[in-house]
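Every protein chain but one is kept in place in this view of the complex.
Chain nomenclature is as follows: A, B and C, assigned in order of appearance, with residue numbering initiated at 1 for each chain independently.
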Amino acid sequence: MPVYSEKVMEHFMNPHNVGEIENADGIGEVGNPVCGDMMTFYIKVDDNRLSDVKFQTFGCGAAIAVSSIVSEMAKGKTLEEARKITPALVAEELEGLPKNKYHCSNLGAQALNKAIDDYLKKLGKEAKTRRRKKDEGA
Amino acid sequence: MPVYSEKVMEHFMNPHNVGEIENADGIGEVGNPVCGDMMTFYIKVDDNRLSDVKFQTFGCGAAIAVSSIVSEMAKGKTLEEARKITPALVAEELEGLPKNKYHCSNLGAQALNKAIDDYLKKLGKEAKTRRRKKDEGA
Amino acid sequence: MKRAYLDNAATTPILPEVVEAMLPYLRDAYGNPQSLHQWGDEARETIEEARGQVAALIGAQTEEIIFTASGSEANNFAIKGLAQAQQSKGKHIVISAIEHFSVLHSARTLEKWGFEVTEVPVGRHGLVDADEVAKRIREDTILVSIMHANGEVGTIEPIAEIAKATKKTGTLLHTDAVAAAGTIPVDVKELGVDALSLAANQFYGPNGVGALWLKKGTRIIPFVDGGVQEGGRRAGTENVPAIVGMGKAAELAQHDMSSRMTRLSRLRDRLIQGLSSTIDHTILTGHPTQRLPGNASFCIQFIEGEAMLMLLSSKGVAASSGSACTSRALKSSHVLAAMGIPPEIAQGSLLFSFGLENTEGEVDYVLEVLPPIVDRLRQMSPLYAKFLKQQRGGR
Partner (left out) sequence: MKRAYLDNAATTPILPEVVEAMLPYLRDAYGNPQSLHQWGDEARETIEEARGQVAALIGAQTEEIIFTASGSEANNFAIKGLAQAQQSKGKHIVISAIEHFSVLHSARTLEKWGFEVTEVPVGRHGLVDADEVAKRIREDTILVSIMHANGEVGTIEPIAEIAKATKKTGTLLHTDAVAAAGTIPVDVKELGVDALSLAANQFYGPNGVGALWLKKGTRIIPFVDGGVQEGGRRAGTENVPAIVGMGKAAELAQHDMSSRMTRLSRLRDRLIQGLSSTIDHTILTGHPTQRLPGNASFCIQFIEGEAMLMLLSSKGVAASSGSACTSRALKSSHVLAAMGIPPEIAQGSLLFSFGLENTEGEVDYVLEVLPPIVDRLRQMSPLYAKFLKQQRGGR
């Protein structure tokens, strides 16, 4: 096996937060199966905080472990705090990753960010819709 | 060791007719130390027959074995018979020689032939001398 | 924990008889075959005996065998050495799209040296079509190299037919028989080739030794330059114990060939049938019948190979995969790609390769542990989720 840390193995063997959130507040999908890895992150936001994070991942051991740790790291954080989860932090939290697996830690952080973007976009749209409705009502 | 036949080994370990014949009737020297092998053959001729053959050889195992077998083959033969000792016959008599040692069997036959040439040349000279003497006496 | 080594394509265990044959040469009989004394004599006689055993395995003459340090070296030697020896006649060579990297990358090096390389495509079962090879042979084609069997997908190529094509044009034909020799019957005369590579670690011999068979009279430029070993064609002190091991392994392979083939294909077929019937959305890769006896290779859809290997390993099962994530270079198998398998499916590549130590019990063990592994990974897979949704949507 690639020389994975114990922490990677732990998260790979028992990944946390696997699955889909029905009616998620935000969804972030990155990668694509042609390149080898694909991750979808689902978030639930309450009061600007990630009250739930789930993921689905197609990919190698590192990709799965990264997804799991990112979901753990993100859960309970405010959106601003969650934005600060960088690939380097992910790798650190996993006690290192083999060089050729660094891109997996990128993917994890990206997917989370995209989910937050998605949430904010929807929020913006809702806000707009609300504003529009207000305008229309006015 | 090169893959020498038992016969080669026998003649190498116990070469026959090593040495110099004092006042030889013919001497044949071939090869040169720069090329790796050098043989000197000494012959004694009685009644057109090789009554004694000796050799000195600087060279490898094959060269020594070839010298020994050629001296054996030649001894007791008439000059004409001795001329018929070819490299192929030498190699055959030794139950084969490694390819890169064929030239040694050439050397053996050559040295013997040169010794016979030398004898005949001297004989010719003697004959000439005798004739000259006769002529002078006449 | 149960353990099942089903990665014999990577390397086979060495048979105990082979190790036994090697031991004296690791211990007391340490002579250098080039030396002129008893130690050297013994070593030299020994490697000549081994040369004969290897020659016999492939129906060759003893002196046509050149020992190398690996299958890769034999392939480098063949491709570079034959091309260089022939370059006054032309600078074009033909290989297949599914060659082992040691052939493929040697060909790339030739390109840097000014040669031109054409790749013959393969069909979806990985078969090279002899006519397709023939079409690519030009005036200046000096060498064709098509592998005998592909270790990743098991497909056995029609080398004898290809040889008919190369004979017509008088083009040299090399075959990389590393995955074939010692496993299935390989006879250089029946094949009609000019050069053939093989390696001991594919038939229960040691690592570190392979051979190039070169038809008598075929000119080649040495690859490893130096001393006069191997008739001046391959320099370096001979690896006597490894060569002895290869000889012994060749002898055993020749002797037991058909019983081994029967055994391995039974295991293979049991796994193929079992797996196909217990796991949905699974593709058998390679040729359905024209395949190596021990090769059972699949693509399991919606999931990725490395993750499967890790979970299999946690159950004691050793296998391999051609997925991008399992390769250092993060590229998925060029063999699967050449066969037209889409990259996302190639990601699910999984190869079981059987050897003499394997049992039906091990097959059954795989059939027991693999389905839950696949399930588990599919449960995590966004691709599988999408597929399920589409299916539901589609109905």
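The criterion applied here is as follows: a contact is a pair of C-beta atoms (placed from the backbone, for glycine too) under 8 Å apart; a residue touches a chain by one contact, two chains touch by 3 or more.
On a predicted model such as this, the values are computed, not experimentally measured, just so you know.
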Point to revise | Of C:52, C:126, C:182 or C:208, the residue in touch with the unshown chain | key: C:208
Exercise for review: May I ask which residue of C:56, C:69 or C:337 touches the chain that does not appear here?
Suggested key: C:69
Exercise for review: Can you list, in ascending order, the subunit B residues touching the missing chain?
Suggested key: 1-2, 12-13, 15, 18-20, 29, 32-40, 56-64, 100
Revision key, fill the gap. Against the hidden chain, subunit C presents residues 3, 5, 7, 10-14, 16, 19, 22, 26-28, 30-32, 34-40, 69-73, 75-76, 100-102, 105-106, 108-109, 199, 201, 206-209, 222-228, 232, 235-242, 306, 309-310, 312-313, 316-321, 326-329
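Heads up, the rule we're going with is that only the chains that are shown with their structure count from here on.
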Point to revise | Mean-CA-position distance for subunit C and subunit B (Å) | key: 59
**Study point:** Where subunit A and subunit B are represented by their mean Cα positions, the distance between them in whole Å
**Key:** 96
